[in-house]
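One protein chain is absent from this view; the other protein chains keep their places.
Going by the order they are written in, the chains are A and B; count residues from 1 in each one.
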Amino acid sequence: MVDTVVQNLISGSLMGCIYALIALGLSVIYGVMNVVNFAHGDFVMLSMYFTFWASTWLGIDAVGTPLFTFPLLFFIGLLTYYAIVDRTLRQHYVTQIAVTVGLQLFLRAFAQIAWHAQPRALSYSLIQGRIEIGNYTIILSRLISAVVSVLAIMAVYFFMNKTWPGRAMRAASDDLDAASLVGVNQRRTYAIAFGLGSALTAIAGGLLMTFQQVDPTMGVRFGLLSWCVLALAGLGSIPGMLVTGVIVGAAEALSMALWDPRARSLVVYLIFILVLWLRPRGLFGRK
Amino acid sequence: MSKPILQISNLTKTFGNLVAVNDVSLNIQEEEIVGLIGPNGAGKTTLFNAITGLYKPDSGQALFKGTDVIGLLPHKICRLGMSRTFQVTQAFNNMTVEDAVRVGAYNRCSEKEVQAQVDEMLAFFDLAKVREQMCSDLGLALLRRVELARAMATQPELLLLDEAGAGLTAVELDELMDMLRRLNQERHVTLCVVEHVMRMVMGLCARIFVLDSGELIAQGQPAQISDNPKVIEAYLGKRALR
Partner (left out) sequence: MKPKKLSVGMVSLLVGLAVALVVPLIIGSNQYNMVLVTTVLLYGVMATAWNVIGGMAGQMDLAAGAYLGLGAFTVGTLLIKWNISPWIGMILGGLVATGFAALVGYPLFRFGVTEVWYALSSSALVEVLRVLFLLWEDVGGPVEKYLPFHKWSLYHLRFSSYVPYYYIMLGLLLIALYANHRIARSKLGYYLLALGENEDAAEVLGVDARACKIKALMIYAFIVGVTGGVYACLYGFIHPNFFDGLQSTEVAILGIVGGMGITYGPLVAAILLVSGREFLRSNLSGQLESLYLAVYAAVLIVIALFKPRGIATLLQDAYKQILSRIQRDKNVQADTTNF
């Protein structure tokens, strides 16, 4: 029993690092421009499919695909911002929701057309294999995915705090007028933030494909997972997101092992609802 | 002698390190018209917000007709009989004038009585001609009147006005002051006006309270206040005293 718990804690926590990365993408967008991208989870799904394409057609291993998918998703993010999101900024938040939900439906339909609603998986990756430590097994692809996720999160942290575009984004999220006065171009900053947030899903997508398959309906799951991680963490703390990502991943894995495999989303959603009710600021939130 | 309708004791409200309202105590008698003045940032609106349920003060009491309203939700305070208008007009943009007033009227009226109350308020505030217009289409003076009508429709005993005179022309100001006097005399409503427009304060109020940096620095009749050195200093700085 203890073994099961520890085993699941390990694998869940590793998974949680990837969740944190996805949530980070979401938080960049929400934090900077207060936009709720309901289609964020579907961007992950899209990245996973693109990874599949890149791997199958270009023969690149999954670990190399982000080289292509990152800029691709960045571009798609920019496009989405300029075409759709920009217009909704001055309007009621409801329009934002309607538009991003429409996007969600659209992406799902697109995936179903392009890949025929069949789950796709990669047959091989460089990082196969497993490590045994005592009674516990760690799947190598999950471990490396977790490590890469953490590195990516650290890179974003560095970007947001030490580089001009990153600080421009943070300034814009704090006080847009003041930021514009010091030379921050609102639309461009927002667009880049949206692009960046979306591009991060490309990394996560690539990593996920090394040990998972993808189908068009997965977007919902990743979407709600990242919202949960974000809510639990609160806005303003990137390391905090890593912590809550791990918590959510571990909780998911434990509930699957100890209760029922079908309950995987249940615990996550319950955490989400409880956080919103009882501690909307999140565990590490600023506001 | 009339009784106090509002008794504020030792009210303090801080925002982090900023003490917005510092241990303020004051009484307002029934059917008085009092003024609350002070330089910008003195804490006047914060005081209003603290006693109408929009802020929770750190400490202190505010007895309205004997009931402590600190900690009560805004709608409960309105039910008790205290209403207010806002500094920045909080209009119901996509509603007609009549509908906006109706919202206030439902506070005390049943479905049967509500239309009569609405009609009465529109007549009193001379809004009958614009009753079908959207609030977003109105100019400032009319909007102020709508906000006033809306608040009065709740049939309060104490009405707090936050800078109702700001931005009005001399004629509009006279009309406003006239309406307020009538409210006070005909309908026995106690008024407390936060104002920067001195003409309105001096012309309307029996007593004036002066706030500066969150503290009550003076209170008294208009003539006393305008001569009070502390008040002059607060507004114009020490130099003005020389």
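The rule is short, and it goes like this: contacts are C-beta pairs under 8 Å (C-beta built on N, C-alpha and C of every residue); 3 or more make two chains touch, one makes a residue touch a chain.
Computed from a predicted structure; not experimentally measured.
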Which chains here would be touched by the one that got left out?
-> A, B
Candidates B:E31, B:D99 or B:E233 - the one touching the absent chain | B:D99
Identify the residue among B:T45, B:S83 or B:T190 that touches the chain left out of the display.
-> B:S83
Contacts of subunit A with the absent chain, listed as residue ranges | 36, 84, 87-88, 91-95, 97-99, 101-106, 108-110, 112-113, 117, 220, 224, 227-228, 231, 260, 262-263, 265-266, 269-270, 272-273, 276-278, 280
With the missing chain put back, which residues of subunit B would touch it? List them for me.
-> 52-54, 73-79, 83-84, 86, 90-95, 99-100, 102-104, 106-107, 111, 114, 132, 150-151, 153-154
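To be clear about the criterion, only the chains that are shown with their structure count from here on.
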Centroid spacing, where centroids are CA-atom means, of subunit A and subunit B in whole angstrom | 50
